[in-house]
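Yeah, one chain of the complex is gone here, protein chain that is, but the others are all in their spots.
Chain IDs A, B, C, D and E follow the sequence of writing; residue 1 opens each chain.
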Amino acid sequence: MIILDLALMLITAYFVGFIYYGLYRNITARFQRRIGPTIFQSFYDSIKFFGKKEAISHGWMFYLGPIIMATGAIMTLFFIPFFYQSESFSGLSGYGNLFLVLYLMLLGPLGNAMGVGVGGNPFGVMGVTRGLTRLFALELPFYIAVVAIMSISQSADIATIAGSQTTINAFAHPLLFIAALFSFVAMMGQSPFDVVGAPVEVYSGPASEFSGKFLSLLMSQSAIFSFAKLVLMVNLFLGGADGFFELLWKTFVLFLFVIAFGAIYGRFKTPQSVDFLIKVPTVIAIVGLIFATAWGN
Amino acid sequence: MFATIKNRFATTDIEVKREDLYKVVVQRDAIFELIFMLREQYDYQTLNAITCCDWIEEEHFAITYILTTSDRKQSFMVQTMIGREDAQIDSLTHTFEQAEIMERDLHEMYGIDFPGNQNLVELSLENWVHTPPLRREFDTLEFVNNNLSFREGRDGNMDVKKEMKRLRALKKAQKAAAKKAKEEASEVSDGN
Amino acid sequence: MRVLSLIISLLALWGVSTLFGSEAHWQIDMGSFGLEGVVIGLKATALANFFALLIAIGFFSISLIASKYKLSKGFYALLYLLLVSLFLIVYAEDYLLFFVGWEVMSVTTYLLFSYDLSREALIKYIVFALASAMSLLGGIMVLYSASHSFLYTDAHQGFIALSATLQVIFILLMLFAFFIKLGVIGFHYWLMDSYEQSSDFFTPYLSAVLSKMGIYALIILLVYVVDIHMISGTWLAYTLAIMGLLSSIIATFKAVNEDSMKRLLAYSSIAQLGYIVTVLSMADGLGGALYHSLIHTLVKLLLFINIAGIIYMTARSKFSELGGLIYRMPQSFVLLLIGIISLAGMPPLAGFASKFLIYTTLLEGGNLLILSAMLFASASAFLYIYKLIYGIYLGHPTSKRYETIREVPLAFLIPQYLLSLLLIVAGVYPGIVIPYFNTILKELRLETIPFESYTILGSEMASYNGFVLMSAFVGVFVLILLFMLSLRSKAKEAKDRFDIAYCGEVPDEGTHLHYGFSMGKELKRVGFIGVILRNSSSVFYDYISRQLFGFATVFRKLYSGNLSFNFNIAALFALILLWWGLR
Amino acid sequence: MKWSIDISGTLSPLGILAAMMQKPNTIAYPAVKKETAVGYRGFHTNLLVDCIGCANCQDVCMNDAIDMIKTDKEYNVKNSSQCIPRIDYGRCCWCSLCTDVCPPDSLKLDEEYLGVTQYASDFLYMPKDK
Amino acid sequence: METNKHITIFHGPQHPGITGNMSVELDLIGETIQKATTHVGYLHRGFEKLVERRTVIQAFTIVCRICVPEPDPNEANFAMAVEELAGIEVSERVKYIRVMVLELSRLASQCMWLAGQSGSIGLYAVGQWAIADRDLILDLFEELTGGRVYHMYIYPGGVRRDLPDGFLRRLEKVLNHFKKRLKEYDNIFINNASFKSRAIGVGIVSPEECIKNGYVGQVLRGCGIEADVRKDAPYLVYDQLDFEVPTAQGGDVYARALVRRAEMDQSIHILEQVIDKMPEGEIMVKMPTHRKFKLPKNDTWVKVESSRGEFAYYMAGDGSEKIRRMQVRGPSLVHAFTLLEDLLVGAELSDVALIMNSLGICPPEIER
Partner (left out) sequence: MDEGFLKEQQVMESDLNSETSHKSSVDFLMDWFRRRSIFVLAYGTGCGAIEMPPTFTSRYDAERLGIRGAATPRQADVIIVSGYCSYKTLRRIIRTYEQMANPKYILALGSCTVNGGMYWDSYNTIKRLEDYLPVDMYVNGCMPRPESILEGFMALQKEIGDGKISSWQKYEDNYAFYRKNQEAVLGQTVAPAYDADWYLYDGGL
């Protein structure tokens, strides 16, 4: 039963994730005054890469890197319940908690970093270094916000947090939400924090060496992972969802915000983005935390 | 200014090409002194370009230094001749930083040596072993024919002049033949 | 000698395990030796047993690699002496024996260091060790003045009897002593050079076990003397929390910038011990502290033994001189990977369990900012963790020699395999040590950790199932792997390590492609991290030492080299003292 | 790293979002075709009734792109060489010097420009007769 | 530099962050550049040799290829040099048309820069718009000259075609469109906080260096020095037109961006004047055929202001129908080597594309 549930979660995340990426490309295209590709374009790309006749590998660790990354993404997905009340689509969330999810989110990138490192491409390693540097910066405000939310709900269980919001947290604790949103933009790799794969700077970043099926796996995991992160944000701040429709529109609104943010601002340098993240959102988050603990309880 | 330069350096008159462009040809030994003087006394602070022109008939390269004043309104072309064989002239890098790249360019294209320039490595070409390409004796078409091949299938090209001549001759011949035939005919008719 | 050390380590393991639950107790009244009312004793409490186990595991691990090092008999003798002193510290029931053990430990460590360390590093160590010992002695004396007993059991009474000022002085003296041993940031001046220069054989022990003595001492202080139940909200709690957090954050960023493997790991030790110090500021935090001590011991043994193997094979210890060893040393790579995953606290390995316990404790205690800061430090650690593995194993070899180098000897691999097995088991069954911790906590009359089954760790607020986690992870991983293998698209092996996408250019032997040194250098440009990286406590200590040196030069001038003159002066001093004493 | 709070600089770029509502710039090529301007320098045409086979075009072409060839067709009587130009589009640069020097103005550039092929040999081009 | 501590990477030629086909070899510690070495030659075709083989008229078609993003200054320079050597005087109308072509091409080139500069900080929307706007100018060019990119329009002795009917009206329409758009670009790009934070204080050049090392164009004007060939040594009819030479202070990337932005305004201003003043007249003087047209034995140095700065030709004739020597001295030569290599030392990898774009380096004109 649980296997079926997990499979359904995975399939949903895969397709919704790719359609979101299609929408992302379409909407970005509209911002750029052009028509843009079909909504399934990212999906086509991914299948095409799976079907490439060959993929260049640099040894077994290189082979395993993307697989670990995909595993990390799928594991993250499995430990985040889609709905706060339903038995189905709750995956393994009964066996885990928010701390576990926060750490699982880091597992994939670190695993992939091994693959990138063994590829021997200096651009890839630079991208990874940038990613890890950005990572701790974006985690600081995010963690403060999440810790505050956990403290307010007196639980680290995601479904409980989602279900316990009478007023959704985004309105009840707007400062925490804003701080987390900044982090979330960075987490989704959007401008101005898109330093990792910035093509004009570090070539293609961590993906520099990946071709064919590896690249496709990375694309797929990115789609799944993005959806997982969106669901997590919805659960933590937007009161969770009780049905697919609610989940989809809430995630989409969040996604749209991220896209718009990315279209408006140019890219920061890595030190700049770190500096920004550990100043502005962090201060907002700390103020939010103080408000939340002073008045929330 | 003109008088000073004329008296001290010049081998020819100072040419006023445009109101913003002068030119003087000087001896090879005097050229740097002149450049320094222009720079120090007459505000020609920028080295715009170093050009070279290959006068193969006269067996020399004409090296021209083009200097511009700091308000960028006047330019001065200072030219000197150096021999084509074993061509070399001192580097200007100690005075103008940008001379390095210009000299590097000329070194590659003409094979001129600039003692004092530390960085005379190849610029545009890679692994070039032939004659420096901008020297007049280097025939680029011949080089191409020797080293590369063009696409086949362009046969059928006619030399139009020859063809015209041939056609004209043919026509003439035809005409002559016709005339002859006519004459013969008339002769025949006459004969008749 | 090597066999002997192995036998001794096995004996130690056996001995410690027999003491488990035995409540062995030995006490002697020193009255018969002319010290009225002084009782000293040894007691195998559960807590002591736990730390004794760590000592024994550590000793066992390093005795396995001893065969690869040419160590003199004196070294071994000192090592055994050190072992004895450590057992003395943990089994001591009173501060007198504790102090004796502490002092013997410091001195034997000094002597062990003297084999490898430079003069400067040695002086740094001994000055700090003596300062630590003196401060400890002072603290014990202050306490004794009130309790008139050295026993831990009487210590709390004595502590309460102290005046408020003396209480503060006592605590400060004790903290100073322990912080030096722990290398809490600001007191770590001695630590870096000692870790870097000490023998690779000894560093694992230094980091994994000797530093735990500081933790043990701190626990004794907090539990028996101060009473950990009353700690929350006191200035002591804040001091511990802040010092611990500062240690974790600062040391983390300092570690990123290091070029030497051992220095990086030394900073990592400081950072990890910082977590423990922080969590000890809470009454409920002891469980997490114990768990983290266990994991840290295992991980640091694993990591230091691993890099000892690397240094053994390559004779290089800097990231800028290593690189690209993965396909030459795949086993070491995987073992180090397991180590760093645990160090980072990544699920599904055991590192997550201890961090999780700490986090839930902090969350339940409502220490939200501390929790956030700790999460932040933990996330920042990824950078140096990645640097560690990248610099050694990934990227490009910086020397042609590494293209033909062999896997490290079995002697290095065996302890790593054992340790990583422990880490994996503890990852799958995170609750496996909880019953034992609960006996310790019960013994100390502290709240126990909720225990459901071996696979589940956590409380009502948050819990996770290690077994499900691991099996899901392995399942997903295998499924994706099978999927990738079944695809028609074949992975073509790159023919050469230089076959990389390099903007159309072709790198060769002469092109520097190893990023090991560079990693993390950009952090200098970030505001507060730059401040951390540019400044160092060594500035302060260097200043002090310069002042002292200047002062000493003045004294130096008194010594003219004329023996009789100096003898005369000494005699004069003696006379003055004699007169003062007789007066 | 310096950055400072810059309200107008943060808010003014929001104008990008307005583009969402505007008509895209795109010419959806295969469906919508933009007319080339009158006088676009596309493929060559050669009005055979005017061509006099003078080879001026061949002479002026610095790319050696023009061959004067004979075909089976009959040309006008004024064609003194009975040759017409054939253009190698592996050489041509569409500079239109050949059309400038054409005495009867028979060689011209048309507005057509599409040429896509898998075979390089297809690039020998007989100008259309128009 | 200590071995093993730095890494060497190539920025280009196959790299999205490079302006054209060139490369910069960078030695980095972290992402801080310790040493930069420019490599060019990927586009070397030997123009100077090819020109020597061709007659003057034949050579005219080839020069526009020297700088791909902005071919017209090359054509103008070539035509002016030939006219000066051969002593040809062109009509007023030709001069006005040439000014129009040059300014349009400057505007198009600045659009290209806008795209590159915004792309270098990842603001892709601006780039997409700017390229589409540039296409409007290319449409005008297509109508005027028959070619989108390579116009081959400015002929020694005049221009090749007269203005089509209603061309000036359509030009005016495009200019009005541009005026509207430029305000948008101000808002979303020049004034964008993220661009400011990236560009201010990056890639600083001092005025003294500029004068000494012969930096031109926006680099010079970004240091507050008012220098423009159109003002300093007016060619064509620039002395009859009213325009300013915009300058900015600071000498950094942002100053150069401001200068370029202001130049776009000036170009539009000049074009509007050209529309008003366009005189009637001949568009071409009578020219001999290409085998007959001979240059005297003489040499000259002509320069125009391209969108990146002073663009100069040295030309020498030898009495035959061929050019003896034509040397191209584009602004990029010194910018790409002396200036870029200087500026990059100490900069970060992220700044490379930004700085390169702000200098407007165009590789084909470096190596010809």
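We adopt the following convention: a residue touches a chain if its C-beta (ideal position, glycine included) is under 8 Å from a C-beta of that chain, and two chains touch if they have at least 3 such contacts.
Everything numeric here is computed off the predicted structure, so don't read it as measured data.
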Among shown chains, those touching the left-out chain: A, B, C, D, E
Of C:D227, C:E364, C:E407 or C:E505, the one touching the omitted chain in the full complex: C:E505
Footprint left on chain C by the chain that the document does not show: 484-485, 488, 490-493, 495-496, 498-499, 501, 504-506, 508
Residues from chain E at the interface with the omitted partner, ascending: 13-16, 20-21, 41-46, 49-50, 53, 61-62, 65, 68-69, 112, 115, 127-129, 131-132, 134-135, 138, 148-150, 364
Sites on chain A contacted by the missing partner chain, in the whole complex: 25, 29, 32-38, 41, 44-45, 47-48, 51-57, 63, 199, 203-204, 207-212, 215
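The rule is simple: only the chains that are shown with their structure count from here on.
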Among all chain pairs, the one with the most C-beta contacts: A-C
Chain closest to the assembly centre - both centres taken as Cα means: A
Chain A-chain E separation of Cα centroids, rounded to whole Å: 43
Touching two or more other chains - residue numbers and ranges from chain E: 7, 9, 15, 31, 125, 129, 132, 188, 192-194, 197, 348
Of all residues in chain C, the ones touching two or more other chains: 502-503, 513, 515, 518-520, 522, 525-527
Residues of chain E that touch chain D when the two form their complex: 54-55, 57-59, 61-62, 125, 129, 132, 139, 142-143, 146-147, 150, 152, 160-161, 164, 184, 187-189, 191-194, 196-197, 200-201, 289-291
In the complex, chain B residues that touch chain E: 17-18, 20-21, 23, 45-49, 51-55, 62, 64, 66, 68, 70-73, 75, 77, 96-98, 100-102, 105, 109, 122-126, 133-134, 136, 138, 140-141
Contact footprint of chain D on chain A as seen in their complex: 27, 29-35, 260, 263-265, 269, 271-272, 275-276
